[in-house]
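With one protein chain withheld, the remaining protein chains of the complex are depicted in position.
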Amino acid sequence: MTQQRWQRISEWPLTLAAVLFLAAYAWEVIGNLAGPSSALAEVIMAATWTVFLVDYVANLVLAPERWQWFSRHILDLLIVVLPLLRPLRLLRLVTLLNILQRTAGTAFRGRVILYAAGASILLIFVAALAVLDVEQANPGSSIVTFEDALWWAFVTITTVGYGDFTPLTVMGRLIAGALMLGGIALLGVVTATIASWIVERVAIKEEDAQAATRGEIRALEHQVTKLQETLDRMDQRTQVLADRGVSPK
Amino acid sequence: MTQQRWQRISEWPLTLAAVLFLAAYAWEVIGNLAGPSSALAEVIMAATWTVFLVDYVANLVLAPERWQWFSRHILDLLIVVLPLLRPLRLLRLVTLLNILQRTAGTAFRGRVILYAAGASILLIFVAALAVLDVEQANPGSSIVTFEDALWWAFVTITTVGYGDFTPLTVMGRLIAGALMLGGIALLGVVTATIASWIVERVAIKEEDAQAATRGEIRALEHQVTKLQETLDRMDQRTQVLADRGVSPK
Amino acid sequence: MTQQRWQRISEWPLTLAAVLFLAAYAWEVIGNLAGPSSALAEVIMAATWTVFLVDYVANLVLAPERWQWFSRHILDLLIVVLPLLRPLRLLRLVTLLNILQRTAGTAFRGRVILYAAGASILLIFVAALAVLDVEQANPGSSIVTFEDALWWAFVTITTVGYGDFTPLTVMGRLIAGALMLGGIALLGVVTATIASWIVERVAIKEEDAQAATRGEIRALEHQVTKLQETLDRMDQRTQVLADRGVSPK
Partner (left out) sequence: MTQQRWQRISEWPLTLAAVLFLAAYAWEVIGNLAGPSSALAEVIMAATWTVFLVDYVANLVLAPERWQWFSRHILDLLIVVLPLLRPLRLLRLVTLLNILQRTAGTAFRGRVILYAAGASILLIFVAALAVLDVEQANPGSSIVTFEDALWWAFVTITTVGYGDFTPLTVMGRLIAGALMLGGIALLGVVTATIASWIVERVAIKEEDAQAATRGEIRALEHQVTKLQETLDRMDQRTQVLADRGVSPK
């Protein structure tokens, strides 16, 4: 079996595993579970972890140039090995965004906006879960309910930053950093899309100029065609003259 | 009566109802009314609500394909049915912005700026009213006067976010979210408009290049016209030659 | 004397009056003056106020269509009449920015950046002065030194908004609003200038395409010129033939 075939086969099981992981993770974090419920959530997460582990090993075994694949997928290894990076498994859900994108038709700007909106919502939700996970275990933290975590994530990604809730742990601050970078990118995409639209609307005049140029070239073609016709007529006449000039001799 | 005719007739009564609703809502929220005044404000709001309800039912009855119209106007139904979504009735006021836009002449960027400014002012005012409505009823909230609510709305939409006033209720946070998204859009529109202006000013050089191209094409046309004249002269001469070559025979 | 001549004459005295007003205003506000010093500062400000008053009256008298000028300069009237709007007299200093602009050469983007930087610095300085003026008189306010006021103005115009200092008075909040709008405009100008620069750099390829088009048009011209030469040669020969065809007869 080739690596390409494996990746085609494993795409959907991995996405499903990511969705299941998200559900179990959200259940455990929001419910602040303990006892049998927590154990069940952990079992589900361990099961999805196995799927990711199997995928990593299979890719490593099937890769044509193993060392090259290994050195280029250090992050994949860390996501599988370090429990701390578990939330990054949700990056798999970008597959779902790709499908949204496929069904969204062909308008480029529409797809950019849809992708940005989808990625932002996913980022806000996952960051709220992850920050709640690390902050509610830390005494003195202000982010202790999922509602507050969602609110904090939204305030952060829009770069408003009220400061009514702020993470205190290192991990929480790393998550905040990712949200802020996401916010800058979101702002950039929104602005850029509007700018592109306005530039295009204003540029219609310029396209008219381009069209005028092409109109003049077409007029020139018309003139040249008439030239050719005149020449063809003359060509036949000189032929007649040349033939006649020969025959009487 | 067709649905189109109904919508043309109902456009202005609905806008008037939205303005009346806004006035009564502002009066009740800012005045923090109680007793007979509150009852009067509620009566006015109920009256405007009736207008929206009648419009919804009329649209549903007159729609050529009723189910399609119903499924595409779920939000309209929710605005009419849920008291919580009452402020969204003010979306009707966008009609007024359309009129501003119509009178603003033809400059595209000017209309974009005007629309963005109008929508921002409306959003700030309505969000301040709505947040005051939900927060002043919540013990412990800091937003308890309309002045503070306006200040909070302005600080939020510009993404400054001092954090001196923050909503504590779920509804207040949803309103804040709408303001933040509005702020990102506002920032995008301002930046994009300036960018479009600068790009245009810098692009004048490029338009000059375009003009130069067209100048060269025109020079080429002149050359081809002269070619045609030379050929016409020759055409007549070869005709003469051909005629003469025949006649003496 | 015409209004135009008056405006040419009064341009520099008004700018000087604005500078003097700024100096006296800064001295009074930062020094939190009392007694004779305060009286002196007030005398200087009254003197500069007279200059603005004289200019307003002179303009009104000299205007060709007095009512039109009056209705279009309501703000000028308010600045002269209302002590509250005194800081707006500093808008006159934009004249200095115009001079900077004139000496800054011809690069359009350079002038935009210079103007934005100059206006931002002026806005920060004047807003810090004005907010200190209104806030230090208000018990409970946190902005009581000029250093804090400058820091607050800078934090606000960049839309960072820590919230360590916030205005409490209505006037202070209006000044903050002006700063925030200035900040959005500043952000827009910076982004737009960078965008214009990147678009231009990337567009060099497109200009190359344009140049290639013109190269092909030039090659075409060369071909047509050769056509004309061939035709000219033929023209002379057919002339010879036609002459000869006549003479032997």
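Letters are used for the chains, namely A, B and C, taken in the order the chains are written, and counting of residues starts over at 1 for each.
Rule of thumb we're sticking to: contacts are C-beta pairs under 8 Å (C-beta built on N, C-alpha and C of every residue); 3 or more make two chains touch, one makes a residue touch a chain.
Since this is a predicted model, take the numbers as computed values, not measurements.
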## Note on the structure
Checked against the full complex, the residue among C:Ala39, C:Leu53, C:Ala107 or C:Ala219 that touches the missing chain is C:Ala219
## Note on the structure
Contact with the hidden chain, among C:Asn59, C:Ser141 or C:Thr159, goes to C:Thr159
### Task
Could I get the residues of subunit B that touch the absent chain, sorted low to high?
159-163, 191-192, 195
#### Entry: Those residues of subunit C which, in the complete complex, touch the missing chain
147, 151, 154-155, 158-164, 186-187, 190-195, 197-199, 201-202, 206, 209-210, 212-213, 216-217, 219-220, 223-224, 226-227, 230-231, 233-234, 237-238, 240-241, 244-245, 248
## Note on the structure
Residues on subunit A facing the left-out chain by the touch rule are 108-109, 112, 156, 159-163, 166, 170, 173, 176-177, 180-181, 183-185, 187-189, 191-193, 195-196, 199-200, 203, 207, 210-211, 213-214, 217-218, 220-221, 224-225, 227-228, 231-232, 234-235, 238-239, 241-242, 245, 249
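Just so it is clear, only the chains that are shown with their structure count from here on.
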### Task
Would you kindly state whether over half or under half of the residue numbers at the subunit B/subunit C interface are used by both copies, giving same or different?
different
#### Entry: Gap in Å, rounded to a whole number, between the CA centres of subunit C and subunit B
28
### Query
Counting in whole Å, what is the centre-to-centre distance of subunit A and subunit C, each centre being its mean C-alpha position?
39
### Interface hub residues of subunit A, defined as touching at least two other chains
159-163, 191-192, 195
